[in-house]
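Quick one: structure below, then a few questions.
Every protein chain of the complex appears in place save one, which is left out.
Let's turn to chain A:
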Amino acid sequence: MSVTEPLPDTAPDKGGPAQPLLIVRNLQKYFPVRGGILGGKKAVVQAVDGVSFEVKKGETLGIVGESGCGKSTTARLLIGLIDKDKGEIIYDGQDLGGALSLRDLRRGVQMVFQDSYASLNPRLTIEESIAFGARIQGLSDPVGRARKLMERVGLAPDRFAQRYPHEVSGGQRQRINIARALAMSPRLVVLDEAVSALDKSVEAQVLNLLADLRREFGLTYIFISHDLNVVRYISDRILVMYLGEVVEIAPVDDIWASQAHPYTRSLFSAMPSMDPDNRTMEPPLAGDPPNPINPPSGCRFHTRCRFAESVCKAKVPTLRPLAVGSEHMAACHLHDLGSGHSKAGKDVLS
């Protein structure tokens, strides 16, 4: 195995190894819905509402959830593609908007998008696309850097450098996008459904490439996906989102062993079992998630939850550790003895 060595010109570490690379506190983004004759503000979509989490240096945080739960909005907020309404984004101990400028954040955090084709400019050659960011950031020898990264992600520069995105396959394009993100020597890479559009065999190759790159360059990932198996494979911890909120966050093995939140539970039970003797018996989640314009009161999941009681409608559960000092956290009244839920503290899920 190769020795961990940061990408050339990576910004130096400031906070030391114990400082989380990224701290997100109470991140909130509401999108106005305009309508009516004068185009006035009719309603707001609560896309991301009070999301908090930390990403440690060198770890991979997987974010899962249904479509429309705010995963991608969170990702875009993290790299400053859309402005947050409220909340803090602290990168390596520096607050965005305070000690940290948007430009510095973008130097340290890069993103790989789901649609490998739409995320490459069809008019630029692959080499130009990869070199663009490095050139913008004023890094030395953007073209040489681009060619080295192409080599690293498994695309021979002599064959591919002068090609256009439409001339290569989907898997190759996603490798280009990874190289493009790495060309700016980021420390954190946000992978927004980066492998979801690839077919299974290519997906596995790209996942292995991502794992290798992380080890080799000491990168930190935020890996967004709806595929639990993929997230399990690559992540150290998993964060589950529902309607713009974090409902559960836990180390991957813990959450695989037991899911604390009823929503997480249903997500996992919706996954087909690989063992015919151990079929999934639990009914999967019915219906669509409620409209984020008017999210349900209290716990947002209570409309679809088997264990919902009046307290779930009335009171918003807070994200709390399952046990003192535990890394496994869930936002559910079932795990809060003082919540007033009749089954609180009882092991009803299993």
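Rule of thumb we're sticking to: contacts are C-beta pairs under 8 Å (C-beta built on N, C-alpha and C of every residue); 3 or more make two chains touch, one makes a residue touch a chain; residues count from 1.
Just so we're on the same page, contacts and distances are computed from a predicted model.
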Study note, to complete from the structure: Complex minus one chain; that chain's UniProt name from "Aminotransferase", "Alpha-ketoacid dehydrogenase subunit beta", "ABC transporter permease" or "Multisubunit sodium/proton antiporter, MrpG subunit" is "ABC transporter permease"
Practice item. Give the residue, chosen from A:161, A:195 or A:330, that touches the chain omitted from the document. Key: A:161
Review point. Which residue from A:60, A:74, A:94 or A:119 sits in contact with the chain not drawn here?
Key: A:119
Exercise for review: May I ask which residue of A:46, A:110, A:172 or A:339 touches the chain that does not appear here?
Suggested key: A:110
Practice item. Over the whole complex, note the residues of chain A touching the chain we left out. Key: 76, 79-81, 103, 106-107, 110-111, 113-115, 118-124, 129, 132-133, 136-137, 158-159, 161-164, 166-167, 177, 180, 184
